[in-house]
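One chain of protein is taken out of this complex; the other chains stay put.
Should a chain be cited, it is by its letter among A, B and C, assigned in written order, with residues numbered from 1 in that chain.
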Amino acid sequence: MKNRYLVGGPITPLLISELMTLGNDDNGAGAVSIFIGKVRDDEVNGNRIKALEYSAYSEMAEKEADGIVKTVKAAFSDVRKVLLVHSTGIVKAGEASLFIMVTSGHRDHSMRACRHTLEMVKEKLPVWKKEIF
Amino acid sequence: MKNRYLVGGPITPLLISELMTLGNDDNGAGAVSIFIGKVRDDEVNGNRIKALEYSAYSEMAEKEADGIVKTVKAAFSDVRKVLLVHSTGIVKAGEASLFIMVTSGHRDHSMRACRHTLEMVKEKLPVWKKEIF
Amino acid sequence: MAARVIVLYFGAAQKVAGNASEDFMAEDTLSLRRQILERHPGMCRVTFRLALNRNLLKEDSLLKENDIIAILPPFEGG
Partner (left out) sequence: MAARVIVLYFGAAQKVAGNASEDFMAEDTLSLRRQILERHPGMCRVTFRLALNRNLLKEDSLLKENDIIAILPPFEGG
């Protein structure tokens, strides 16, 4: 299965900009909700996190991500597009590891579907992280 | 009062990209929620909307927008930044007229605060629109 | 005593008034509303609230010289 939802390394501002352009070619969409998850420079036992290294069960993650997108589209009738990308590998503090974008006709469904997508990512994507100090 | 929240014309992809960079310099923010409101090419009595012309009571809108940002920051303790921009003047179908970005440590407050900001914009910003066909 | 105040029209109210702003002499907002409807009878078809010096009014208020009253039809931002 081709990787459509996983990307190696951080989700760069350039990639975010490209994804936003991609999701933006629809003059019937009045609402765009985006969530970006970023690596925090948290302190753990006196040590500050420099990066997270994400690993994934790629084949299953691609299947699950595809299922999430289909579920969200089916659950929210006003939703028009759902984009979902998660990092694997090393993502430094301040960089993005998750990008979700949902467009819909009106605001309610894009916002609720964006949140629902995020909760499903947390619950269903087989991804793990390791702190790098 | 200097215009900080109102911008003439559409909120261009370039401006969105600049705003996102502006809100992104904070390694303690793990969550970024964005809402973009766009002009839809709706059909009204058989005519398709080409653009909306927004007018605002600018001085009051600036004051109200400032109040919205302060209220949201006070209501959601995990929120770190709130950016809010609304268009005035002509915005074509497919272009953005509203940009909201909220960052927070964790996902819950950024998402809820983003929605709350949007609802307050709808309720409190003295802005009007005229359809252009 | 009546004060000279400035009235700003927005949205549908501006269309009906045919003007962005006008001066009135009024003692309070109740009297001002009455005068606006006399000058622009079409305004009775427009739902609106008032702002006094950029603050939304929740009840009628006395007016003083150079107060700015804005006529605000329902907001349509977003």
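We take it that a contact is a pair of C-beta atoms (placed from the backbone, for glycine too) under 8 Å apart; a residue touches a chain by one contact, two chains touch by 3 or more.
From a predicted model like this one, the values you see are computed outputs, not experimental measurements.
In terms of the touch definition stated at the top, the absent chain reaches A within the entire complex. The residue touching the chain not shown here, chosen from B:K63, B:K81, B:R107 or B:K129, is B:R107. The chain not shown here touches subunit A at positions 37, 54-57, 59-60, 63, 86, 97-98, 118, 121-129.
Note that in this section only the chains that are shown with their structure count from here on.
Relative to the centroid of every protein C-alpha atom shown, the closest chain centre, again from C-alpha atoms, is found for B.
Averaged C-alpha coordinates give centres for subunit A and subunit C that are 48 Å from one another. Distance from the subunit A centre to the subunit B centre is 22 Å, each centre being the mean of its Cα atoms. Centroids built from CA atoms put subunit C at 27 Å from subunit B.
Subunit C has residues 78 in contact with two or more other chains.
Annotation for subunit B: residues touching 2 or more other chains are 37, 118.
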